[in-house]
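Every protein chain of the complex appears in place save one, which is left out.
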Amino acid sequence: MQQFLQQTINGLSIGGVYALIALGYTMVYGIIKLINFAHGDIFMFGAYVGMIAVMNFNMPIYLAFIIAMAVTALFGVIIERVAYKPLRKSSRTAALITAIGVSFLIQNGMLMIMGANIYAFPQVIPNRFFTVFGLRLNMLQLVIFATSIALMIILQFVVSKTKLGRAMRSVAVDKDAAALMGVNVDNVITITFAIGSALAAAAGIMVGLYYIKVFPFMGFTPGLKAFVAAVFGGIGIIPGAMIGGFAIGLIETYVAGYGSTLYKDAVVFIILILILLVKPSGLLGKNVKEKV
Amino acid sequence: MSYLTVEHLTKNFGGLSAVSNVSISVNEGELVGLIGPNGAGKTTLFNVLTGVYKPTQGKVILNKDGKSIELSKLPPYKITHQGVARTFQNIRLFKDLTVLDNVKIAMNQQAKYGLFGALTRLGKFYASEADIEQRAHEFLKKVNLDDLAYDLAKNLPYGKQRQLEIARAMATGAKLLFLDEPAAGMNPQETHALTEFIAKIRKEMDLTIVLIEHDMSLVMNICERIFVLDYGKLIASGTADEVKNNRKVIEAYLGEEE
Amino acid sequence: MKNLFSKKNLIWLGLLIVFFFLVQFLIDIRVITPYYRTIVYWVGIFIILGVSLNIIIGITGQLSLGHAGFMSIGAYSAAIVMQNMPDMTGLLLGMLIGGLVSILVSFVVAIPTLRLKGDYLAIATLGVGEIIRIVILNLEITNGASGISNIKNLISWPLLFVFVVLAVVLSANFKNSAIGRACISIKEDEIASEAMGIHTTKYKVIAFIFGAVLASVAGSLYATTYYVVKPETFGIATSINILIIVVFGGMGSLTGSVIATGFIGIINMFLQSFAEVRLITYALVLIVVMIFRPQGLLGSKEFGLDKILGFKPPFSKKLRKEKST
Amino acid sequence: MLKVENLNVHYGVIHALKDVSINVEQGKIVSLIGSNGAGKTTLLRTVSGLIKPTSGAISYEGNDIITVAPAQLPMRGLVHVPEGRRIFSGLTVMENLQMGAYLRKDKAGIKEDLDKVFKRFEILYSRRNQDASTLSGGEQQMLAISRALMAKPRLLLLDEPSMGLAPLLVKEIFNIIREINAQGTTILLVEQNAMQALKIADWAYVLETGTIVLGGSGEELLNSPEIQKVYLGG
Partner (left out) sequence: GPKEAETIKIGVNLELTGEVSVYGVPEKLAFQLAVKEINAKGGIDGKQVELVMYDNAYDTAKAVENATKLATVDNVVAMLGSATSAPTLAIGPVAKQYEVLAFTPSGTNAKVTMDGTAVNPWVFRACFIDPFQGLVLANFASNTLQAKKAVVMGSSSSDYAKDLAAIFGEKFAANGGEVLTVEYYTDTDTDFSAQLTTIKGLGEFDVLFVADYAARAGLIIGQARSMGIDVAIIGPDGFESPDLNDLAGGAANVNNVYFSTHFSTLSTDAKVQNFIAAYTAETGEAPSALSALAYDAAYMLFAAIESAGTDPVKVRDALKATTNFAGVTGTISFDDLNNPIKSAVVVKLENGVQVEATIVNP
């Protein structure tokens, strides 16, 4: 039992990471229906910016967060303007391929600039532990967990309750009609990308702090898992991203802890497929049949 | 036994009863109108009849060649195989394909070869393809669309697209057609042409037609019987004159004549 | 029969024979050096992969991100059989077994997953590809992470040519038939397609299995070309590379996939000497092409198929005459 | 109020509008009729900036608006109800209406207009928290018009508002248009229902294959035999 609880904590903390990345994924997807394949790499970019801020400029960590989020937001906006915007009216697969191209570009650009080596994120927050009922809790685990929930709530509020959120959702449905309501479509998309990228940067730094390892390809696997998480929960749905993230974190951990790690990822995908068969648009997705 | 029988049909969406306890029957060869205020459940009824939605309650029965077939148990494609086809309120042509291909796809049932024949082109492949091609052209001639055979469906003028959608539905070999607002967005002249088109194809091909329409000039002109839905319920049925003078229909739908 | 040996088909056959011997001659006189030959092999194998994925994505409209999984089935089947039978019989037997296993696996997978739409399907197929890879990674017979090495190299221009031509012709035949039309109508509008009496699930499954089998064949050729098969080769990255070919060439355009594969093969060849900037340039080319030609090189059109190759134009290209107003 | 001069619009090689000039005077209802594909929608979309013309001038309240972004126009009181409703699916009816008031800051005024809308279309009130995409065709049309009204338009461009509506509602819609106009909103109305459109129009134009072929008061056109034959089914 003790061990099960400990595994649950482990699962929730890794799930928190997926959830954090998935939030940005889902947000961008929700607005422009683009599977931003480069999201994981934007996350990696954020981790590097944060690391450089701390390591080379000796910034305190909170400042590194702010700087990384700002720089990465800008980076995301530039990507959107240069690579995605020209493809707004094209097929979604074309946009997907562009996103894959952007992903390659960021990975290999970073590889060229920073080299292939693995950097260790400076451990500026002492990794403190405390034991509650015999369970070891890690300070950073808690921070990641809490941050992902807090961000989820804030985002959900913004998207569902504010004027900006309504504008975002309108743009998602029909850009021209939104423009006719006075919505500056480009700005809304820009803001969406900025928020999504800033979230990715936050996740990047947190992962850097917790898992230490920073390298040009660090975004790929978590990015993919986050994407799976977003789909799991119902892509485009903010609480779904979080639930998906935690679900995948837990499944992975339980399988690794009690079954065979060898089949860990396979089990995740099998459960994903099974869930999609019952709920074809994800856990929280609405099963609306297209009205004809 | 009538050709199509709808028995106590109900379709709920969550708490909303879009169609409730509707019973209708249509005789072979009839041209029937289905009218009612917006949101009355007309399209929903069509969707249930063609298998897009499963009914919450009730059933739909088609009597064909002495057999009765429970349509409400079949998936859409099998309903089409029973000789039932439809058009959509918002046109759903295969936009990026030619007029000819739209029709050929509807005729797909008639291909006389399987996967092996398709891949190897042995056996009946060439003969069957030539046959389909020829029949598609013949069919297009019959519906006066042959000169547009090689145009992409999306490039057709709106009125022609509506016609093509009807033609495509017929090309499946359907004997029973459901037309959802075929005249929407047309001006009186175009509507008039469409009315004639429907009358003509119906006669030439022995079709049974049920149509939804808000254009009363069309409905009152050609429909032999009219059903009126309101809030999902059948509130009236009868000939054009009967319906026109029905108080409930006037209140709910037609409004007072000026 | 008469139609099969129509003038157009014969011209086509003639052209293929001429092309075959031309290349063979160039290989013999070493204008096509052993190095260029490796490029030709890559292009040939990926043409099969691109065309087969195009059947699923471009023709039928079902976004699949797990194609490399089926490739791996063929690759491993061939590799395993050829460990004991390192000859042409072994290769063909392996290919056959791979094809059968692919049919089985793709059938089991297709029935449930193809009910999903769009991105949900994409992620499910991605999962399928990963599951196949992980299973291979952990099986005894596949030798786990190390994979199988020292596979007999039997690739040759004639062998490659036969399979590429077979794959492309079969795919073209598939597309240009009632089955192909059914598939295309599903891509265009699934609801309308179903209303036209098309059993959409059946055709989606057929297309998926067809694509999977061809991918498996390509996998077998891969195994006998590159000596080594290992699980990583058949991961998401490879599935994405195949997808790139399809989109690059134009969704639904088989000839587009053929041309795109050649194009990408050549780009890669030129970039070979520029290790660090290779992938950056590749990525940039990808982005730029997508921005300026989002529909891919050929869009959904075929490259002069009816003219040169003698296919009847099932999807006519007669352009609408500009109506003078 | 709105003046379009020698407007030309192309879609690739298709010349959709040819030297079109129209004039909409303040406070009037101007109807634009014409068959399918004549270019009516194109004209409205060009006026509201969704399409860039190849040549010509559009001035609104005396200012050239060709270079103004579409999103700026509602602020200036020019609001377009697009063809095909284009309501925001996934947003509730209420949220759709709020989108109409996107650029407005006067909370009280918005509230007041919302009440007005709900009074006019009670069905919308009863469906206010429903996903707008599940509304019936007619309900969606009501929503689309109401949404535009939430922007407090001075000039309202209406593209086939009666399309797909039940006869009772068609009458209702035309009454509403009159009412809106009476309250001071100028209206440019595109309609297939030529009879009604001409009846309520102060002035009307006939567009055929991209060219204005006729212009006159509503009554004049209503009585023109040519128009009667083609557009009024007479």
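When the chains are written out, they are named A, B, C and D in that same order, and each has its own residue count from 1.
Throughout what follows, contacts are C-beta pairs under 8 Å (C-beta built on N, C-alpha and C of every residue); 3 or more make two chains touch, one makes a residue touch a chain.
No experiment lies behind these values; they were computed from the predicted model shown.
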Open item on the list: Among the chains present in the display, which ones are touched by the chain that isn't there?
Closed with: A, C
Open item on the list: For a quick check of understanding: of C:38, C:156 or C:201, which residue touches the chain that isn't displayed?
Closed with: C:38
Open item on the list: Can you say which of A:256, A:273 or A:292 touches the chain missing from this structure?
Closed with: A:256
Task: Among A:57, A:129 or A:157, residue touching the chain not depicted - done: A:129
Task: Missing-partner contacts on chain C, residue numbers - done: 33-35, 37-39, 42, 137-138, 144-147, 149-150, 153, 222, 225-233, 272-273, 275-276, 278-279
Open item on the list: List every residue of chain A that touches the chain not included in the displayed model.
Closed with: 3, 6-7, 10-11, 13-14, 108, 111, 115-120, 123, 127, 129, 136, 138, 207, 211-213, 215, 217-218, 220-221, 252-254, 256-258, 260-262, 264-265
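Simple rule for what comes next: only the chains that are shown with their structure count from here on.
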Open item on the list: Comparing the two chain pairs, does A-B have more C-beta contacts than A-C, or is it the other way round?
Closed with: A-C
- [ ] Please indicate which chain is farthest from chain B, where distance is taken between mean Cα coordinates of the chains.
- [x] A
Task: chain A-chain B separation of Cα centroids, rounded to whole Å - done: 47
Open item on the list: Between chain B and chain C, what distance separates the C-alpha centroids? Give it in angstrom.
Closed with: 40
- [ ] Please report how many Å separate the Cα centroid of chain C from that of chain D, as a whole number.
- [x] 50
Open item on the list: Can you pull out the residues of chain C that are in contact with at least two other chains?
Closed with: 191
Open item on the list: Show the residues in chain A shared as contacts by 2 or more other chains, in ascending order.
Closed with: 292
Open item on the list: Which stretch or stretches of chain A touch chain B in the complex?
Closed with: 289, 292
- [ ] Write out the stretch or stretches of chain D touching chain A in their complex.
- [x] 48-50, 69-75, 79-80, 82, 86-91, 95, 98-100, 102-103, 131, 133-134, 147, 151
TODO: Would you pull the chain C residues touching chain A in the complex into a rising list?
DONE: 57, 63, 112-113, 115-117, 119-120, 122-124, 126-128, 130-131, 134-135, 137-138, 191, 236, 240, 243-244, 247-248, 251, 276-277, 279-280, 282-284, 286-287, 290-291, 294-296
